[in-house]
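Quick one: structure below, then a few questions.
What you see is the complex with one protein chain gone and the rest in place.
Letters are used for the chains, namely A and B, taken in the order the chains are written, and counting of residues starts over at 1 for each.
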Amino acid sequence: MEDLLAYLHFVVLPQFIDALIIGVALALVALGLTMIFGLLDVINLAHGELYMLGGYAAFTLLGWGAGYWSALVLVPVLVGLVGWALEELGIRPLLPRADRAIVTLLFTFGVSLIFRDIAQVIWGTETRSVAAPLTGIANLAQVFVPIYRIFVFGAGVLAIAVTWWLVYRTQIGAVLRATAVDPSMVASFGIPIRLVYGFTFLYGCGLAGLAGVLLSPIYAVFPTMGHDFLVMAFAVVIVGGMGSIIGAVVAALLLAQVQGLASLWIPPVWAETLVYGVMLLVLVIRPAGLFNRLGEA
Amino acid sequence: MLQAQQQAQTTDIESRPAGTVAGRLLRAVRSGGSNSTLLRQIALVSLLLAAIFPLFGGSFFTRLAIEALLFGCIALSVDILLGYAGLLSLGQAAYFGLAAYVAALMYLHVTQSFWLVLLTASASVGVFSFLLGAVAIRAKGVYFALITFGVAEILSKITHNTRAIGGSDGLIGIPVPSIRLLPGLEIEFANNYVFYYLVLGTVCLLYLGTRRILNTAFGSVLRAIRDNSDRVPYLGYNPFWYKLLAYVMAAQIAAFGGLIYPLLRGFVAPHLFGFEVSTKAVVMSLVGGVGTLIGPLMGSVIITFLESVVGSYTERHLILLGIIFIVFVMFLPDGLCGLAQRTFGAGRKVKP
Partner (left out) sequence: MSKIATIAKLGVAGAFMLALAPAQAADPIKVGVVTPLSGTYAPIGKQVRWGAELVVKEINAAGGVNGRPFELLFEDEEANPPVAVRKAEKLLQQDKVDLLTGTVNSGSTLAVGQVAERNDRILVTTVSYAPSITGAQCSANVFRVNANAYMQSNALTSWLIKNAPGKRYFFIGPDYEMGRSTTSAFQNDVKRLGGTDVGATFPPLGAKDFTPYIGQIRAAHPDVIMTATAGNDTVRLLTQLKEYGILTDKLTLAGAAGAVTQENLGAMGGAGEGFLSAAGYSIDIDTPANKKFVSMFKKEFQHDPDLFAADTYGLFYLFKQAIEKAASTDTGRVRAAMEDATWQTPQGTKKIRKGDHQAVVDMVIVKVKGNDFQTVGKVPGEEAVGPDDCQKF
């Protein structure tokens, strides 16, 4: 019995807490992805590269002498604007097409390739790093957690809460949700749909940028970082239900736990494969994911 | 990219008084081999160019052309699904890779008989695509794309993680075989020219066969499903079986490419299942023209050669590929075949 408690306390609990923090980080990346899909039917394959841009923007700003905290505010705005420009220039002309889900997916894939290569031209191939603004380790009942990770967790939860509040408790959110269900009805009220779409991209990509700044001190910055993250973010969005905000959060926490806890007992590479297995299982059993998409309460 | 075809279809319906699904079906069936003369001319010219190519190509470009044709098989199989069934597969490389691994393992451990290898690879892909297809095609729109992506990713991980089949390094040492057509008549793969014409001939047969099948009532029903899948069941067709058959057929074509690949390059690696291979096949069909069948094969040759030539001057090949993606999606949704049609075939429509 004592052994079991010790095992739970010293092996399983730390694993659980670490995975919880990873889950929140993952949710942050997945949130923008799922919002954009929910409103525009667009699978943004360049989302990982916007996350990468966030990391590089933070690296550059800090190199110019800006502080971490000002980068934390500035970078999401910058990346959001890049996302907005993408929507304005590339996505919007494609939306009237009947097969818009497919063509926008292909378009954003092209964008992702270009961004990844441009990053290599501008910032080179070496790994870059951003120093964490907070150091030290907290000892929570013999479970050690770095202070910065606790901060990332808090900031992530806050960003998720703000997003939830924005979508479900404000006027803007009501418009967003209505647009997800029936854009033409919203337009008939005289609300400019293009602004709604532009805002969604700005906000969703801004979240990717925020994730880029928050995670760069932990995960480092390099050209393929977004590509690596995107597959996992996809699994989250699929399991949670494409377009569902709550689904993305729940699925991110769930999949991070699956991978974290499974790697206690099976070889880690198979734990990673297991995550894709869960994704596939959900796709097969409930293709639309565990939760309903935006607007369909 | 389907827009052009859909517009063409719409005009068809509008020109007929009874613009119903039944009417469209009827029309499609009646026009039978509705490949325009232009597409047929494009196919003929390509074949002619392909036939004399090795005289100028030298051994490297001849072998590169073989590879282009093999990857063209994936592009062709993407086109069958996207152009005819309206399904975007982001994981067609799964069948290429699966066939390549089965062939490699058979050659290394079981048999040197090409026909036996062909049979095993084809049968494994057949079973796998039937099972996966039965699950995947019930998912609509982008979910189909995501399922196919996920399966290819998992297969890639499994081969990467399994050391018994070479793990991350893959398998080398696959012999250059010969095929015994009849007793006493052997074809040596060691000769690049023989190899090339053999692959070219087979790909031509695959192309012609696919075109033939898709120009029958089967293809018409498939297109009707693509355009209006809710109403087809009322006409007595079960969309499920039509889509599944198209899916299995497409997998077999991708598998042919995969089966030959290890014979050309002498090895297999988990990268053959990769997302890069699957997405490149999609660009290839985009460039050539979705729904034209010949377009994807041309697209494969163009992309493969372009990458090989440009690769000597710059390592910025991702930017190149990205720009091609964007240009074709935004400005040339019906690909080079569509461009040719607008340039040379005023008034004629490219129809699938």
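What we mean here is this: a contact is a pair of C-beta atoms (placed from the backbone, for glycine too) under 8 Å apart; a residue touches a chain by one contact, two chains touch by 3 or more.
Values in this document were obtained by computation on a predicted structure and should not be read as measured data.
Asks: Among the chains present, which touch the one that was left out?
Replies: Counting the whole assembly, the omitted chain is in touch with A, B.
Asks: Using the document's definition of touch, tell me which of B:G86, B:G170 or B:G338 contacts the absent chain.
Replies: For the chain that is not drawn, the touching residue is B:G170.
Asks: Kindly state which of the options A:S70, A:T125 or A:T170 is in contact with the chain not pictured.
Replies: Considering all chains, including the one not shown, the answer is A:T125.
Asks: Given that one chain is not shown, which residue among B:A269, B:V290 or B:V329 touches it?
Replies: Checking the options B:A269, B:V290 or B:V329, the one contacting the hidden chain is B:A269.
Asks: Take the complete complex as the reference. Which residues in chain B touch the chain that isn't displayed?
Replies: 54-55, 58-64, 67, 160-161, 163, 167-170, 172-173, 176, 185, 191-194, 197-198, 265-267, 269, 271-272, 274, 276, 308, 311-312, 315-318
Asks: Which parts of chain A face the unshown chain closely enough to count as touching?
Replies: Residues 10-11, 14-15, 18-19, 21-22, 117, 120, 125-129, 131-132, 137, 144, 146, 148-149, 217-225, 228-229, 232, 259-260, 263-264, 267-269, 271-272 of chain A touch the chain absent from view.
The rule we apply is simple: only the chains that are shown with their structure count from here on.
Asks: Quick one: report the Å distance separating chain A from chain B, using the average Cα coordinate of each chain.
Replies: 33
Asks: Residue numbers of chain A touching chain B in their complex, please.
Replies: 41, 43, 90, 93-94, 97-99, 101-103, 105-107, 109-114, 116-118, 121, 231, 234-235, 238, 242, 267, 269-270, 272-273, 276-277, 279-280, 283-284, 287-288
Asks: Which stretch or stretches of chain B touch chain A in the complex?
Replies: The contact residues of chain B facing chain A are 1-3, 6, 82, 86, 88, 135, 138-143, 145-147, 149-151, 153-154, 157-158, 160-161, 279, 282, 286, 316, 318-319, 321-326, 329-330, 333.
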